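So, chain A:
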Amino acid sequence: MNMIRKLKVVKYALIGAALSFSAQVQAGDTIKVGVLHSLSGTMAISESTLKDTVLMMIDEQNKAGGVMGKQLEAVVVDPASNWPLFAEKTRELISKKKVDVIFGCWTSVSRKSVLPVLEELNGLLFYPVQYEGEESSKNVFYTGAAPNQQAIPAVDYLMNDLEVERWVLAGTDYVYPRTTNKILEAYLKAKGVKSKDIMINYTPFGHSDWQSIVSDIKKFGSRGKKTAVVSTINGDANVPFYKELGNQGITADNIPVVAFSVGEEELSGIDTKPLVGHLAAWNYFMSVDADVNNEFIKSWQKFVKNKKRVSNDPMEATYIGFKMWVKAVEKAGTTDTDAVEKAMIGIAVPNLTGGIATMMPNHHLTKPVLIGEIQEDGQFEVVWKTNGTVVGDAWSDFLPGSKDLISDWRAPLACGNYNVKTGKCSGQNF
Partner candidate 1 sequence: MVKLLQQYFQRDRGGNSMLGILLFISVMVPVLNLVVPESSVFHVSTYTVTLIGKYLTFALLALAVDLIWGYCGIMSLGHGAFFALGGYAMGMYLMRQIGDRGVYGNPELPDFMVFLNWSELPWYWSGFDMFWFAMLMVIVVPGLLAFVFGWLAFRSRVTGVYLSIITQALTYALMLAFFRNEMGFGGNNGLTDFKDILGYSLQSDFTRASLFAASAIILALAYLLSRYIINSKLGRVVVAIRDAEDRTRFIAYRVEYYKLWLFVVSAILAGMAGALYVPQVGIINPGEFSPLNSIELVIWVAIGGRGTLYGAVAGAVLVNFSKTWFTGILPEGWIFALGALFVVVTIYLPRGLVGIMNRKQAAQT
Partner candidate 2 sequence: MSALDKLRQTMRRDQVWNCMMPHYTYEDVLDTRKGPILYLEDVTVSFDGFKALDALTLDINDGELRCIIGANGAGKTTMMDVITGKTRPDEGSVYYGQRIDLLRLSEPEIAALGIGRKFQKPTVFEHHSVLINLELSMRMDKRVWTTLFSKMTGEQRDHIDEVLQIIGLQEEYHNRAGLLSHGQKQWLEIGMLLMQDPRLLLVDEPVAGMTGQETERTAELLTSLAGKHSVVVVEHDMEFVRSIARTVTVLHQGSVLAQGDMDEVQNDPRVREVYLGS
């Protein structure tokens, strides 16, 4: 046996495997649901929870008789927190595994990576995480919050209820904080806040040495005006940030921090004693006392066999997305992407906080906005809530580039980024 022959074997095996992909016959008796969440790498911390959530939902749905009499079958892949791999795995799910719908992605970059593939192959993605907006694709349903469903109400709360006059916008340097802070800056200025009363700070991913920045925030906040920090700091950097806040004596009553990326799951990795009273804005909290929520938590903890496991906002978004998809498939009577997509608009399902979520023509949801204070037990206590629900806005009114854009996927417009001034629909791949 020589080397060359072995190499050849490998090559032929490769090609053979490739050939056999096409030979696979699609099984007709199940509906395949793709799950595209990282199970390894840096994002596994957050995303593996959502994989389990989808699996639980599928399990429950199957026990309840499946969809249109067919059982659901989960197809789980691991894109390993590698953004190009997300695109590759999406292609695999749609063209090789023939899934009918995908639940997946967490970071914006993974969604951006997947988007061209979805549009090319006409797939369907439910994206369950709060994000920066500025996007509306025919093939994506955004079940997380847009900035106007999280950031702006939170700022309103701070401004009106806590009489905050000075603002620190601190974020990790990537697109979600950048955009959110751009929107907030414009919003605050429109409300009459002067530039010198706004401090903007960006830090790299996983930033761990917060001494100087916290000390600056402290100085900024001691100028006699009520100050608050609006934090879009991402995942890993939060623990050292909050620890430093606590140690430098910044407590919630002198400089409250309102976070958009810190939920129950993140808090379970932090000693919350020094953080009591700091805020978070979400569309769901585990502590919300609603029957449907209690039931959800019960079945979740049973599913993962862990009585202490928490639930969080992206899980609720996954829950809503899944329920909506089931309803839309039943309404359309088929899993065909176009039919389901049409059927999705207007679908309403109960959310977990006791209200109703409706899918709007721009592929975003109606959501209530809740502000919670961190408690010692790692839970949030709701201190404020919008009256009714807020409609997710794909294109922010506070950014010069997007204020003229609207999204409406119903005929006759059927456009995700229609410019009302020029009357043009740009950025479509089809």
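Candidate entries met the following condition: all candidates are chains of the complex that A comes from, given by their letters.
The rule is short, and it goes like this: contacts are C-beta pairs under 8 Å (C-beta built on N, C-alpha and C of every residue); 3 or more make two chains touch, one makes a residue touch a chain; residues count from 1.
Computed from a predicted structure; not experimentally measured.
Engineer: Check 1 or 2 against chain A and report the one that touches it in the complex.
Structural biologist: That would be candidate 1, which touches chain A.
Engineer: Flag every residue of chain A that touches candidate 1 in the complex, lowest number first.
Structural biologist: Listed in rising order, the residues of chain A that touch candidate 1 are 1-4, 6-8, 10-11, 14-15, 18-23, 39-40, 76-78, 80, 82-84, 87-88, 91-92, 95-96, 107-109, 112-113, 115-117, 120, 134-135, 173-175, 178-179, 182, 202, 204-205, 399-402, 405, 416-417, 419, 422, 424, 426-429.
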